[in-house]
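Of the protein chains in this complex, one is absent; all others appear in place.
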Amino acid sequence: MNIALRFWSGYVRTTHRWPIIATIVPFIPVVAIWSIVANSGMFPRAFFPAPVDVMRSFISLTYKGILPDYLQDSLIRLLFGATIGVALGIPLGILIGSSRLAHRICWPVLLFFQAIGDIAWLPILLIWFGFGLTTMTFVIVYTVLFPIVLSTVLGVQSVHRDLARAAQSLGASPMRVLWEVTLPGALPNIITGLRNGLGYGWRALIAVEIIVGTSGIGFMMFDARRAGSTVEILLGMIVLGTLWYIVDAWILAPIERATGQRWGLVTS
Amino acid sequence: MKTLSLKNLRKTYFDPYAGSQVTAVHDVSLDVEQGEFVSVVGPSGCGKTTILNMIAGFIPYTGDEILIDGNLVKGPGPDRGVVFQSFALFPWKTVLENVGFGPKMRGVPKDERDRTAREYLALAGLSHAADRYPNELSGGMQQRVGVVRALANNPAVLLMDEPFASVDAQTRMTLQEELTRIWQERKPTVIFITHDVAEAVFLANRVVVLSKGRVLDQIKVDLPRPRVWDHLIEDETFKRLSAQVLQMVRAA
Partner (left out) sequence: MLVAPGQKVRSRVAWRGMNSLVGAALFVAPLLVLVAIWAIVVPLFNVNPRIFPSVGSVAEAAVAAIGDGSLIRHIGASMLRVGLGTFLGVLVAVPLGIAMGVSPAVSAFLTPLFRFFSVLAGIAWIPIATLWFGYGFGAIIFVIFNAVFFVVAYNTLLGVSTIPMTIRNAAASLGAGRWALLTEVLLPGALPNIVTGVRTGLGFAWRGLIAAEMIATNVGLGYMLFVARDFYRTEVIVLGMIVIGVLWLFIDRLLLVPLERATIERWGLVRRT
């Protein structure tokens, strides 16, 4: 009892000091069980490799430079597409959000095109642009764009009218009102949109890399699937999961929380 | 007849961050008669909530025993109604459903528990709000619901932990007057926890002063009822008792 308490106390204190440990420790039993099942011979090893196999493949692919190259390709594609998506999405969102007429007209169109979804565009894009970077970028921009536009519109609309009036009566020009009031007011929503958009964006990237496939983590996974190499598929999944976990949990979510809660705009 | 009896209650928390023990309650014994209104007053951190949580059964108690009508306490139960500082109304239930929750748990059929709930809502002047959701009510109204929800379950003891601490001053006075009125009508046994000395004296038949996990002293309050602030605020006995309790709390 006492030892258990000591142990628990130690764990709580350590994780309080280094929160990352609380993130990593829960994975230990999972990897252990995975390892036991893989080594028990319940499934053929080629079908269900052990953690060591994946580790070995990670080291060798990193050493050969394939994994870093592919990872770099994927990330650059995502970043490129996301940047264009943000650059288009925010102004569009502000435009639609600040005019009732624009909203009336554009909102159904936006919802419909969002509903079509990125991946359904692939076949016609392949006809238009062939297997290449343009197709990939289009899909990612498309994916990232809609969540950002939709959330920006909601954000702009959620800024209280009195705030803009207050700024105007303090002498701000319409441009200044936009910059000083509307944008900051919509920011928490915009960031939520960015987070959702990137979440869909990297999934779209994987799909595109699988189907269009010349390089990238998605390509690596599907190439491995063709060769029947489960190890590399699992490696790809783990790399993707880890990477996205870090981006989402340690960068995007804290920013979202910071803007929303700091200003008391989001009550969740 | 004793409704509630605490014998040598103690509680020590283990703080995992500090890796050490904190004694919140040292040695508390207390008897409460049926129909009595007891206020427990003391500075924040003196163990009031801990005692109440042990009586309510939310945390396991340590020490000798807690008896309700002669039965040992084992976990939370409908014999002890609780009113929370944060109201703790179910946001997904209407006011009527909130008040009817206790009877529902006892298997009372819907018609009957709706009738009971409406009766209690009328008692608190809330009949018009029966079909609203808690978040559509003001803080004061929410806590009225909290009080009648506990009462509608006919508990042997009503446990209240700083129930009016999070409403504004005017509403608080109204709620206090309403509570004394309801108490006079129904005569429930009440343990009322607060750090507000005037509130403690205003409501109670007896004030228990708590300090650092121990009972410092107890004072009988023989003020006439019905009690209303307009009268008591000028009342010499009230002033004297309040001053006396305040002195003890501050000295503690």
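In this document, chain identifiers A and B correspond to the written order of the chains, with residue numbering beginning at 1 in each.
Just so we're on the same page, contacts are C-beta pairs under 8 Å (C-beta built on N, C-alpha and C of every residue); 3 or more make two chains touch, one makes a residue touch a chain.
This is a predicted model, so every value here is computed, not measured.
Contact with the omitted chain, checked across B:G19, B:G63, B:G77 or B:G139, is made by B:G77.
Between the chain not shown and the residues A:S57, A:S98, A:T137 or A:T192, the one that touches is A:T192. Contact with the chain not shown here comes from a single listed residue; of B:T116, B:N153 or B:S242, that residue is B:N153. For the chain missing from the display, the contacting residue among A:T137, A:S151 or A:T182 is A:S151, taking the whole complex into account.
The missing chain lies against subunit B, touching residues 56-58, 75-78, 80-82, 84, 86, 88-93, 101-102, 105-106, 133-136, 149-150, 153. Contact residues of subunit A toward the unshown chain are 22-27, 30, 47, 104-109, 111-113, 115-124, 126-128, 150-151, 154-155, 189, 192, 199-200, 203-204, 206-207, 210-211, 221-222, 224-225, 228, 230, 233-234, 236-237, 240-242, 244-245, 248-249, 266-268.
The rule we apply is simple: only the chains that are shown with their structure count from here on.
Contacts from subunit A toward subunit B in the complex involve residues 5-6, 8-10, 12-13, 16. Contact residues on subunit B toward subunit A in their complex (touch as defined above): 14, 16-17, 19.
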